[in-house]
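One chain of protein is taken out of this complex; the other chains stay put.
Chain IDs A, B and C follow the sequence of writing; residue 1 opens each chain.
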Amino acid sequence: MVQVSLTVGKLDASLALLLTKDHHLIEFPTILLPDGITAGSIVRITCDRNLEEEQKEKEQFEQVQEEIYDLFGKNTPQAPVLRV
Amino acid sequence: MVQVSLTVGKLDASLALLLTKDHHLIEFPTILLPDGITAGSIVRITCDRNLEEEQKEKEQFEQVQEEIYDLFGKNTPQAPVLRV
Amino acid sequence: MSYVTQGSIPEVLEKYANQSLEERTNCLPAIQDLGPPDLVQLVKLNHHSHKEISTFFYITGTNVTSSSSVAAVLNSFAMIISESPQLWFGKHKPWRVIQATFCSYNVFSKTDAVVTVHIPGSAESHMVSSTGEKIKETEQLWLETFISSMIRSIITADDDDAEFASIVELRKVNPLLNDESVTLFLEGFEALFWDGQKTGCHANLQLPTLLENYLVDTFFKVLQLTRRFDQGVEIVNRLIEQDESCRVLLAKVYMLSNQEIKAMDIICQGIKINPRDAALLTLQAEICMGKSRHDLAIHAATRAVESSPSEFKCWATLAKIYINVGNFEEALLTLNSCPMVTHKDRYHLKRVFNPLKQDLHLPLPVDVTIDEVTTLNPADVTQEHKTVDASLLNLPAASLKSTFAEAYGLLTEIVHKIGWEELLRYRAKVFVMEHEYKKEKSHSATSSTTLANDATIKAINCGNGQQNGNAVNDDDFRAKRLCERWLDNLFMLLYEDLRVYTMYRAEHMHLTAQQMEFKKTTLEWELIGMVSWRLKHFKEASEAFKYALGLRFSVKACKKLIEFYLNERSRMNQPETSIALNNLNQSTLSIQEILKYRSFLDINLISNLVKLGVWNHRWYAEFSPKLIESLAVVVENGGLIKVENEVKATYFDSQDGVYDLMNEVFKFMKHYDYPGTDN
Partner (left out) sequence: MSYVTQGSIPEVLEKYANQSLEERTNCLPAIQDLGPPDLVQLVKLNHHSHKEISTFFYITGTNVTSSSSVAAVLNSFAMIISESPQLWFGKHKPWRVIQATFCSYNVFSKTDAVVTVHIPGSAESHMVSSTGEKIKETEQLWLETFISSMIRSIITADDDDAEFASIVELRKVNPLLNDESVTLFLEGFEALFWDGQKTGCHANLQLPTLLENYLVDTFFKVLQLTRRFDQGVEIVNRLIEQDESCRVLLAKVYMLSNQEIKAMDIICQGIKINPRDAALLTLQAEICMGKSRHDLAIHAATRAVESSPSEFKCWATLAKIYINVGNFEEALLTLNSCPMVTHKDRYHLKRVFNPLKQDLHLPLPVDVTIDEVTTLNPADVTQEHKTVDASLLNLPAASLKSTFAEAYGLLTEIVHKIGWEELLRYRAKVFVMEHEYKKEKSHSATSSTTLANDATIKAINCGNGQQNGNAVNDDDFRAKRLCERWLDNLFMLLYEDLRVYTMYRAEHMHLTAQQMEFKKTTLEWELIGMVSWRLKHFKEASEAFKYALGLRFSVKACKKLIEFYLNERSRMNQPETSIALNNLNQSTLSIQEILKYRSFLDINLISNLVKLGVWNHRWYAEFSPKLIESLAVVVENGGLIKVENEVKATYFDSQDGVYDLMNEVFKFMKHYDYPGTDN
């Protein structure tokens, strides 16, 4: 998990310039900042991996793949084609 | 506070491309991602305002400003200038 | 056409001996793409006056397999020019070709192959690097040269964009006329596959990859035209053994040969191995979409986007699915995330230098003619350009390229489904509007995004105009997106297209109601057709193109009509038992009506394809994959004999050579066992 405290230096509609304590200048999407933030605000950003969600996604994906294969990837009787 | 779950689409040394569920493509600084993340991982990003830290910063700043003013902004006796 | 006449060889007079060869050498160091077309230079002696001149022209489709095969081609050109006095700038001149040179660029090694024949005398050949140094000829270099030439020929065969400002001193020959060439190409493809990135790629892609490049595109096109699918499968299977990611090529070969189940089998296998293979996932999504299983398609397409978020194709496919299921909000959001390719131009054949108009020898081939097509006066077309309605001519959407054109197509699909008013409503719902934004003073939009413009885009018909976007709740602000600047621009272009189209339709209705005559030129009808086509009003577009052709021949209108008829043809083949007359009309056709409509389409397809063939022939182009494929559709459905009879009935007796010209296509299809050629 990463947790950092950052100062908002500049803010426009899509990008904010954030600064770390050790002078790293980071471009950050404004959309991820909470409401009411202005230049000068301090924000705390936490980022961690969501393994549970990844597992859930994986299972769902495999299930859909199976369905697609069963439907369209196997030689099943075809719908009749109109030939006149 | 903003909390979002994002899928890592692409990852390079400084920028990652993250995707929201509703297909927003976000450029995110790689440095803020936790270790072990690869393309395909799902991350949870939380961002909130740190008002406490802001207050602390503000007080510290004002104190430094006062010190600077007292030292260099008021007419105090000057150190003698060497004139020969 | 395997025979060539003096009338089918365009030439340019050189200002000094070897001008074209020198200019070509000067170009070499700067080549960044597939290079210039192959060049033929001729030195011609007038054996009466002893005057010597030199000329040149470009050519594609020659089988540049070796110096001796090229020498044979040069000798045959020399013979045709020399065999009888040539009509040369108004006079018959007894030229004898005493020397001929051929140049062909090798994109893999960046070399130029040069073959010269002296007549009478021997042939000699050499190769030069891009810096002009002589290089040792090798079999490998000749193979690369042959493949490069084949790619140029196939890729540029039906280049619509290049219609204006294109090279006229160019012959296009069908490179697939003999089996050995096809076999050699397929072998060469397999050998050079790993170097395919060097050939570049379509303008929709940021960069060529191992699996998507012009060499691969050419491979698929050759398989399709020669129907050598089995051989294609064998080749790709060998590639898969070396690199698993090649599985997508196999799936595509199966798709080309209508083996959809086999394709899906391969796709599913591949995705199991690499669940983030964006190419396979996109293909899977497209198949599911074709089967109307949009739910499954969305899953696959979303995963494709997540796997390759900087590829336009993945995003465009997802947007397309959302449009199909009527989820226009997600469609717009997805469209807005599309990564656009901004820097690339499509590959076109380019001259090595621009000749003066008076140095162009552009003979009229008299062996195959249809009067209205062959003798179209370019001055008339120029005149139309001078008098055309400027608002029609300068519609900016007409010049959109690559990813921008595709994104525009998605946007027009939405507007075709729901109308402009609804589109604006969705737009205001998902994007931050200018008026909302002004409240947030501390912010400013960055250069690549913008605020959706309130003022400039209004309702098309002022009467219908309602205030858009004002109903949005302020709290929604942060949930909305900023609109990408390019997408905002597409909305503007769409507005202009719709305005012109609406005006034209109003005028049309008025004139029709009053039974008055239209006073438009072919060019104007063409432009009206094109704006209707962009807006997906295909029926209206086809009417405009028909009006255009009613006044004079127009190759653009002709090609677009062929496209329209083909689409209608495929609609008539749908497995649904109920086919509506058109998309808007809900009443369905009876079997009798369907049969009648099909027959109408076939006859119109044949007549337009014949005209297209004659037009191509008049401009020295004997090779058009589009013509072959279109005719193949008619043949597959109706049988070759019926088609042959139709052409014969109209053209056989008139001694105009048209049947002979079309017969070359029929022979080609028979040779490669096209479906329907056996009856």
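Please note the rule applied: contacts are C-beta pairs under 8 Å (C-beta built on N, C-alpha and C of every residue); 3 or more make two chains touch, one makes a residue touch a chain.
Please read all numbers here as calculations on a predicted model, not as lab measurements.
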Chains on display which the left-out chain touches in the complete complex: A, B
Where the missing chain touches subunit B, by residue: 11-15, 30-31, 35, 38-39, 61, 64-65, 67-69, 71-75, 79-82, 84
Those residues of subunit A which, in the complete complex, touch the missing chain: 7, 9-10, 17, 19, 22-25, 39-40
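Keep in mind that, in the parts below, only the chains that are shown with their structure count from here on.
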Whole-Å gap between the CA centroids of subunit A and subunit B: 22
Centroid spacing, where centroids are CA-atom means, of subunit B and subunit C in whole angstrom: 51
Touching two or more other chains - residue numbers and ranges from subunit C: 481
Multi-partner residues of subunit A (at least 2 other chains): 31
